[in-house]
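What you see is the complex with one protein chain gone and the rest in place.
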Amino acid sequence: MSEKGGSLLVAEFEANFPYDYSAGRFASYFFKQLKDKKQITGIRCPKCQRVFVPPRPACGYCFVGNTEWVPLGDEGTLWAYTIVQFPFLDPMTGQERPIPYGYGYIELEGASTRLQHFVTASDLNKLRIGMRMKAVFREERKGDLADILYFKAIEK
Amino acid sequence: MARRSKRNVAIVATGQTDHRSKRPDVNIVEMINEAVRRCLADANMTMEEIDGIVIGNMEHFEGIFFTEMWSVDGAGSFLKHGMKITTGGTTGTSLALGGYYHVASGLFDTVMTIGWEKQSEGETTAGLIFQADPLWERATMSGAIGSFAASATSYMHKYGITEEQAAKVAVKNRRNALNNPHAHLKLDLTVDQVLKSKMLAYPIKMLDMCPTSDGACAMIFASEERAKKICSNPAWVIAGVTRHDQPFGGDLEMLLNLRTLRSATEEAYQIAGIKEPLRDLDVVELYEPCTFAELSWSEAARFCGPGEGGKLIDSGATQMGGQMPINPSGGVLSTNCIGATAMIRVAEAAIQVMGKGGKRQVPNVNRAMATGFGGSWWSDVIILSRTT
Partner (left out) sequence: MDKWLQELEPIVVHQELKVPYRYSMGAAASKFFIEMRDQKRILGIRCPKCSVVFVPPRSSCGRCFSPLEEWVEVSDRGTLQTYTIVHYPTAVQPIPPPFIYGVIKLDGADTGLGHLVSETNFESLRIGMRVQAVFKEERAGNMLDIKYFKPI
């Protein structure tokens, strides 16, 4: 704790919040497929047939349990994106996140929802909605979303 | 399906601090107390006459949790009925709905709602990242700015909305704020200045985005019998509706279609008997975290057809003096103390109905609407009327 001077004091403190998140069975299965087989997997609702990614135990529309795992491939279309250019504190590291970076939403073949991830191209300014994107995987996969490093635009 | 309350409930008074980027002269409890005292003065009431306090903020922004507990001295809730409601960006409107439900239940006659935030004391974007899913979203998410930017690109792409049309929203709302003594940012801008401001995340530029503010807002809800004694022109609550959506950004169309607002306004209009919003509403305080949001959400609220948000701002219908002014207070683009922001929409709508708007008063207001918005694309809608 440190206090600044003057007649109005300010107490500065840093709070550290450690958490241990249980990923749950559905996310755990997804990450296992990602780690072992470089496979991105969605899950289908037996009622409305929507395929959800990220996977989840129940369909929000029908409120029934999702049952069928659906491999989604590693390619999709860029639905929306932005290039983040402003500096901000990343609470995951306590440091500023390196900028600029691109992130957006990918429509994978066969999925009803879009996956949020980092996106890039030979030049960030070349990103356009509708581009075909392909997942680039980490060499040594650990079983989390960062096993996909980013989706890269397929450019001629 | 929500209904109109059988017991009539009105907002009879409001109080706000003068919102600023930093208020180092007061601690949080003192800041809350300022808004509370102004609200009591507006009602000409004492704290003894208030039956209960409903309070909230976005707790991890200041890192001091359980506001309902430690704010007691400043909020006036000592040995009184009290409750905390915290729902992210919608906190202010959820609080308002909380006040409404308390009185509508018939269990309480006068309830004060308090929303506050001391945004300068924490890191806003870092705080918002807490809201993102730890496994799927935290690594990429860059707070509100990134989320809006990422969906604004698809909004522009599908409908041909331009950055220029978005910039007009910033010019309109910040100029409106010149008439509002409480507003944080009071700026007389040109479209060109907005377009040339620093790019934060394409296409959102600095002047497209709301500020972060320190401030508090308080309102008093009263039963019909008490309301008529406290205030000559109460703002009657006609409808209050809430909607939530699926958890992940990729489940939604975001700015392309804020379906929670679409659904909430549909039900609120039904309860209030509103057929053509642009005609039947006299003024709207629309929660707009960025310029593109006001364009897109005018479509969701059916002020215009899908994709016509740009045309609407071009038409001038939502300017002061237009058919249905949006955000005479200056909106979120001028003041954003998150725990209070949505409540300020309701307070400003009530101010319009009560005729207390001073320089920002829209003439002949019978019906006003306020909306609230929160992080995972939820919406609240409240409709107020001059008559029961």
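The letters A and B name the chains in turn, as written, and every chain counts its residues from 1.
Basically, a residue touches a chain if its C-beta (ideal position, glycine included) is under 8 Å from a C-beta of that chain, and two chains touch if they have at least 3 such contacts.
The model shown is predicted, which means the values in this text are computed figures rather than measured ones.
Asker: Among B:9, B:126 or B:271, single out the residue that touches the unshown chain.
Answerer: B:126
Asker: When the complex is taken as a whole, what residues of chain A touch the one chain not shown?
Answerer: Interface with the chain not displayed, on the chain A side: 1-3, 7-25, 27-29, 31-32, 67, 69, 89, 91-94, 143-144.
Asker: Determine and list the chain B residues touching the chain excluded from the picture.
Answerer: Chain B touches the missing chain through residues 23-30, 33, 46-47, 60, 62-64, 72-74, 76, 78, 118, 120-123, 126-127, 130, 134-135, 138.
We adopt the following convention: only the chains that are shown with their structure count from here on.
Asker: Indicate the whole-number Å distance between the mean C-alpha point of chain A and the mean C-alpha point of chain B.
Answerer: Once rounded, the distance between the two centres reads 29 Å.
Asker: Applying the document's contact rule, which stretches of chain A touch chain B when the two form their complex?
Answerer: 8, 10, 13, 15, 19, 21, 23, 27, 52-54, 56, 60, 79-86, 88-92, 97, 103-105, 113-118, 129, 144-146
Asker: Across the complex, what residues on chain B touch chain A?
Answerer: Answer in residue numbers: 24-25, 63, 123, 125-127, 129-130, 133-143, 145-146, 149-154, 157, 198-204, 246-251, 254.
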